[in-house]
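A single structure is presented below for examination.
As you look at this complex, bear in mind that one protein chain is not there, while each of the others sits in place.
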Amino acid sequence: MLFSSATFLFVFLPIVFLLYFVPVFRDDKKKEITKKNLVLCASSLVFYAWGEPVYIVLMLISIFFNYTIGCDLDKNFADPKTKKRILVFAVIFNLGVLGFFKYYGFVIENINHLFGLSLTHANLALPVGISFYTFQALSYVIDVYRGDVKVQKNLLPFALYITMFPQLIAGPIVQYSDIEAQLKQRTISIRKFAGGVLFFIRGLGKKVLFANFIGAIYTDITSGGVSSLPAVTSWIGIFCYTMQIYFDFSGYSDMAIGLGKMFGFDFIQNFDYPYTASSITDFWRRWHISLSSWFRDYVYIPLGGNRKGTARTIFNICVVWSLTGLWHGAAWNFVAWGAFYGILLILEKFVFKSLLEKIPMPVRHVLTMLIVMIGWVFFSSNSLGEAGSYLLSMTGFGKGGFADAQSRYYLSTSLFPMLVTGLSAFGVFKHFPKPKDKTQRLTVQVVGYLVIFIFCIIYLVSETYNPFLYFRF
Amino acid sequence: MKENNFKKSKITKRVEHRKKVTAIGLSLSCAFISIIVLVAFLILLIPDKQMSEKENRVLAQKPVLTLSSITSGKFMKDFESYLTDQFPLRDRIISFKTFVDRSVGKKEENGVYIGKNGFLFEEQTEYDKDNVEKITSAVVNFAKENKKLKKAFLLSPNSSYVLGDLMPKGYEPESQKQQLERIKELVEPSGISWVDCVKVFDAQEDKTGLFYRTDHHWTTKAAYLAFKELAGTFGISLKNAKFKLYSVSDSFQGTLASSSGVGSSTDEIQICIAQKPAVSYVVSYESSNKKTATLFDKDKLNQKNQYEVFLGGNYDKVIISTSADTDDTLLLFKDSYANCMIPMLTPFFAKIVVIDPRYFSDSLDGIMKEYNFTHVLFLYNLNTFLADTSLVDALES
Partner (left out) sequence: MNANRIKELLCVVVLIVFIIFLTGNSSISKATGKEVLKAVNAEIKISEQEDIKKCDNQKIKKEFGFTHNDFEYITYYASDSVMEVRELLIIKLKDKSQLDSVKEAIEKRVEEKSALFKGYAPEQSAMLDNYVLEYKKGFLIYAVSDTPDQLISAFKKAV
């Protein structure tokens, strides 16, 4: 189920609200929170099964396995050798499942390609959210191993941690330590709920009004093949994609955070105006924060981070960034995308550090933005070859030349949406004058958000407008 | 004492502020929940509709719950389309959305370009050289096998060429004039006369009357101009002929209005009737065993797609027998552009066999043997022709 679907908004959510908020055990706080956890966990399973009716089994296996591992680690906490063996086993299991479902086909195809073999492989669909929940489970297991968190002896709260539907299929990747206490006790209040509603509507608006609208332009531009695009058109295209992916992804995170708040949870922020970054390092502090911190905490620092000399640091950065690339998808263009950032970060850290500090701020912002947009070319393409032709088109030396009539058409029709999304992503609207009185400001905000919500519903319904063209001839 | 009072007022202020914030939060929460619950109830309570008049399609109904439909995920997909198809006020919501789209500068809606003066344009079909060559070589082969027949090819440009000035700025597809020129070069050498619509339409001073604003067809007026040119090609004298245009509707909203959801303008439909020489005719629709004495189906003016008033729509094979004083018989391969022109042809042929290859699955050989044709006409509009795959099959059957 997607948050931006009618089923979720008008059927699933009302039912979950009803079951969750109507108290059953008025006097027994402990029982009431267990009931709330149960409702949330059960509805999360329904939520997941709605999109992946078969793969729910896989998730249940993962929950039960990692829960048991946690208990096992706790039991053998005093015995470092056994403890380590258990951890290795757990990591192999989790990565094995992820690897099998996500990378098996990719690996086999590459082996075939390299050695001229023709091994066949079953074409299994990728289970939605597996990259997210596997990483969440791993963070728990590793933290228990390290003794950073207490073991969860109750299956229900642990299952809730893995399945919680707001962040289940697109993050943010919540670390167990951030949420441990909330699983037992959390404040549910009207103010928090209202805050959640604001977050949710903002995310929905980002996704439905901004991302879908601007994404349609990108799809339109690339639908006729990318090698014959003129430079102007291809820049418009990649700008639109840059906006689409930010509003899509951060919109989803906002909705997740908002829903979490409604149910009393606090998730960490996942995006912090990434396109206002002044360097690549800065960009990755602001983009998909929960993933970067996961890799930092569970790969980069355990490998030694930057404390073991330059050579080792460079090696560590390389490892982290190839993995980051691969995490996003089983294809070479994602690896290239990860490597692109790895190399840039190494350069920024060791070569251009002093140079970068001399460049005036506005230029740094523009440079960062250009690099990020070039990065998205790798990310958005279906293959490395396609990314190459797109980049060639962007230089103006491609088959399409510099501009044509289509470029003018796109420029004139897309200018307004590009301007609005651009200004919004660059955080310009943040600085708009607001009413001084706090209550007044809040009222304006609330009314504005409700209008946005209604617009979102209108756009959601209209997307399915699907007229049959009688006599299309 | 004073200080105490001051402190107190500060605290009460803060408490008041908190109260206000909570009140605003409460109203937001209530509004949010009310909206989703209200919509949920409306979906539940409003009786389900079977058809959408506006979209001209069957709407999704409540899906059936079975184990296999759940494990395959089909139930979930169908349920979502059920909700969105039966959404309260769906038609109005969609009109509102296209209005918003247009106000933020969107010039294209569902493959339809929104032009000036209320004109809507369909996207031009891309020129696929291989397909064109495939079709034209079938046509050429047919011409070679039927050397004795008088053959004409009438390929109309679309409004995106004729009314190109009214298209949204910047959308400049390849000129259809050149595409037509290329097709002409492919078919003309085989003895097929080319009816040059571009020349006829270009000579018109006011071109806005040649196409509907809201539909992808040409108007009866344009068909009449093309018909005059065709008559010249076939050697039909129109000296004593007299045609009259009647207006039958002014509330026509065609396919382009429908698919874009832009419904701000309407069109007039005219029909053209030959007054001299006056003929009577019988129209027989073989596939449905139906015979009528008219080429117009007035009932269709009460339905959504009023263009079906011509010939009652598209049929695989229609045979028109007339009382015309001639032995000439015409075989017509056509798309729906021909439908409004056929009444103009009736005074000049004893029999017209109209074949729409898209629905035609018979053998052409049999028809060629059954009727002794003297004339053959291919009548298409360029957009349909370029995407066509059925004419080849029909000619080779």
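General remarks:
The letters A and B name the chains in turn, as written, and every chain counts its residues from 1.
As a working rule, contacts are C-beta pairs under 8 Å (C-beta built on N, C-alpha and C of every residue); 3 or more make two chains touch, one makes a residue touch a chain.
This is a predicted model, so every value here is computed, not measured.
For the chain that is not shown, the touched chains among those present are A, B, taking the whole complex.
Among A:Phe65, A:Trp235, A:Tyr273 or A:Phe352, the one in contact with the hidden chain is A:Phe65.
Of the listed positions B:Ser68, B:Ser103, B:Ser237 or B:Asn302, the one in contact with the omitted chain in the full complex is B:Ser68.
Only one of B:Leu44, B:Val58 or B:Leu245 touches the absent chain when the whole complex is considered: B:Val58. Although one chain is not drawn, its touching partners on chain A can still be listed: residues 54, 57-58, 61, 64-65, 68-69, 71-72, 75, 89, 93, 97, 100, 120, 122, 124, 467-472.
Contact residues of chain B toward the unshown chain are 51, 56-58, 64, 66, 68-69, 72, 74, 255, 287, 305, 313-314, 316, 358-359, 361, 389.
Here, only the chains that are shown with their structure count from here on.
Here the CA centre of chain A is 42 Å from the CA centre of chain B. Taken in their complex, chain B has these residues touching chain A: 17, 20-22, 24-29, 31-33, 35-37, 39-40, 43, 54-57, 70-73, 76, 79-81, 83-85, 87, 90, 93-94, 96-98, 100, 104-108, 110, 168-172, 216, 255, 258-259, 261, 304-305, 307-308, 313-314, 335-336, 358, 384.
Residues 1, 5-7, 9-11, 13-14, 17, 50-54, 190-191, 193-195, 197-198, 201, 405-406, 408-417, 438-439, 442-443, 446, 449-450, 453-455, 457-462, 464-473 of chain A touch chain B in their complex.
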